[in-house]
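Read the structure below first, then the notes.
All protein chains but one are shown in place.
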Amino acid sequence: MSNQRQASSASQVPHLSPAELSYLYTSLSLPKTPIRPDGRSPTQFRPLTAETNILPGTNGSARIGFADGTQAIVGVKAEVEKTILSNETLARNDGGVGGEQEGSAAVGGHGSWVQMSIEIPGFRDDDALPVFLSEMMRESLVGAVGTDETSDMTGGLKGRLVINKRWHWRLYIDVLLLSQPLAYPLPLLSLTTHLALLSTKLPKLKSQGEEDPFFDDDWAVAEYLYPRPSLSSGAKSSARSSFVRPPVTLLVISVGENIIFDPNREEIAVADAVLAISITRDSEAGNLKLLSIRTVDPPSRLTQPGVPNSENVSMLGAVAPTEDVAVLNPATGEEEVPGVWRPRRGGVKRSVIAEMVKTALKKGGVGEEVLEGLEGVEVS
Amino acid sequence: MMADRRRINGPPGGTRPAVFASNLQSGTSATDRAQRQRQPSELRKIFLKTGLIPTASGSSYLEFEPSASLAAARANPKSLIPPSSALKLACTVHGPKPLPRSAAFSPNLVLTTHVKYAPFAARQRKGHIRDSSERDLGVHLETALRGAIIAERWPKSGLDITITILEAEDDRWWGSAPDSHDASWGMMNVLAGCITAASAAIADAHIDCLDLVAGGVAAIVSDEPSGTSTGVPKLMLDTDPAEHRSILSACVVAYMPARDEITELWLKGDSSKASLEDGDTRTGHEALIDGAVDAARGAHTVLAEAVRESLLRTVGQA
């Protein structure tokens, strides 16, 4: 019952005592130099192990394991499917206006061609958490529209799936978490999906134009879904950043005035605000661009409050009543007794959101490091 | 199968009204397409009333003003298909009530939210079972409200919030190819309406909250129908997706003006191309969030007035 209820809040509430929460919050909100329980710096990620192409039956796959033992496997499968032309396209073709102005679906692709399912042990597939996670990841995936007219990736992933006006690829992305999540599983799932998509190959098309498609059966000449920086062709040796890349979703929390990346379960439990920020490389400008932001309900709102000594019934008479002076927490604007945990309430200031996004996007910032790190994983 | 053999049954799935090519030919002309008549920062009027459902501890009903083109089409129908739709939704709040015996102890008020489209709410019929977009909306709404209510005032209690959407906002103009931009922009407007209505219903149920939390939407749209190339992207508040050719990015916030805080933020799409006024140094997403907050401020004035009105009404009866 309690599991069901917590699942609906899209974040599990770990059982932590008010004293632990207060200790953790104060450590993490120390100005400029937060002390994380595992000693990491605010922007440091936990080390992880990654490998790709582990499933021979898929078009692309990846596995990522965190040091705490949680692992995710993603398999990508592609199928050829007939495009159902919309009324408008038909109408335009009948009127003979067509030609340049083709139906947008045939050119731009359709978001529903990418199907995503997330399986988390202990959750039903219609529970709020898997639904919320898959919507969040699918949204940034199909929303990543490249505007670079010259490359294959016009229209982003959706555009890449178009074979011709009548045929397209349908992509199934199946995400499997191997154990019950110890922390909010979003970063793990997103990074694994990113790697799996990077390693995804589609067979080479041999038919041309509007023919019914047929493919080269030589797997060696298959093409990457997301074109890789090719070593041989010097003509296309533009900067690595000019290639469209699948998005990654980062989990960012704010505690006091500090902004912390890749939080673990305990850190999320005391966060003032939790944001899921999806980013990708901008194929034109070469820097990062924002795809989506979603707030995640911080579990700190559901925690047990601590009792100040002055109000503690079991300590009555032992403490001078005037001793505890409530001070104003600058981050939340609430009055608090130092050392006593209060569940967070209220929302997040706009300046904090802007700061969080900036840290993720800025040049040489966390987002670039993550994307570069993932790029470095050998795709065999 | 227990099919009825004596009559001809309709197809088991949903059907869409027949659209004829000749009808479309004229329909695609720019004149019939819904056009935004409002200024970029002008909001639609909101009708909001609380306490309409006597059996619930709190309730509210919210309706957006129909767009100018819809009003015109109703007055002078050219086509059977309305050019756009206007949001209508009802919200009920049950509680605070004791948690079931089997539930674990909770020091805080336990909030559950349900968002359900009525089967007839959208152009395409919705099933009775909640689909993933409805569950997604429920999670967003819960996040938005949990930050506003003071949960520790009601330990060991539960609060159920149910929203029925009677008429949903379109994701795009009905005549556009259904795929031209398949992102569900209408859902964001629906969410903003849900937040405002739920906030009114919570106030009607006399649950302590920090502030009335209001929802607002802003979007970056490029409207000029100049062939394939899209026009200059502009920031608009309270967008009706049916009125715009291309929405690049949109954002919905749940905002508490008294504390200047956002309890829920959902932004998607590419906001980097927005052309802001000269001298505006904000980045696209910041401008978008600020725009949504401005829209929420507007909704908040209506919200506060509606709550005050219902209070005065009960005082008047007493």
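Note that the chains take the letters A and B in the order they are written out, and that residue 1 is the start of every chain.
Please note the rule applied: a residue touches a chain if its C-beta (ideal position, glycine included) is under 8 Å from a C-beta of that chain, and two chains touch if they have at least 3 such contacts.
Throughout what follows, contacts and distances are computed from a predicted model.
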Given the options "Exosome complex component rrp4", "Serine/threonine-protein phosphatase", "DNA replication complex GINS protein PSF1" or "SKP1-like protein", which would UniProt use as the protein name of the unshown chain? "Exosome complex component rrp4"
Tell me which of A:53, A:70 or A:304 is the one touching the absent chain. A:304
Touching residues of chain A against the unshown chain: what are they? 15-20, 22-24, 26-27, 30, 33, 35-41, 43-45, 47-51, 63, 65, 67, 261, 303-304, 306-309, 312-316, 318-320, 323-324, 337-341, 366, 369-370, 373-374, 376-378
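Quick note on the criterion: only the chains that are shown with their structure count from here on.
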Centroid spacing, where centroids are CA-atom means, of chain A and chain B in whole angstrom: 25
Spell out the residues on chain A that touch chain B in their complex, using ranges where they run on. 1-2, 5, 8-10, 86-91, 94-95, 100-101, 103-105, 108-112, 126, 128, 131-132, 134-135, 139-140, 142-143, 145, 275, 282, 289-297, 301-305, 333, 343, 345-350, 353-354, 357
Going by the contact rule at the top, pick out the chain B residues touching chain A in the complex. 19, 21, 24-25, 28, 100, 102-104, 106-108, 110, 112-113, 132-133, 135-136, 138-140, 142-143, 146-148, 150-152, 175-180, 182-183, 210, 228, 254-256, 259-272, 284-286, 289-290, 293
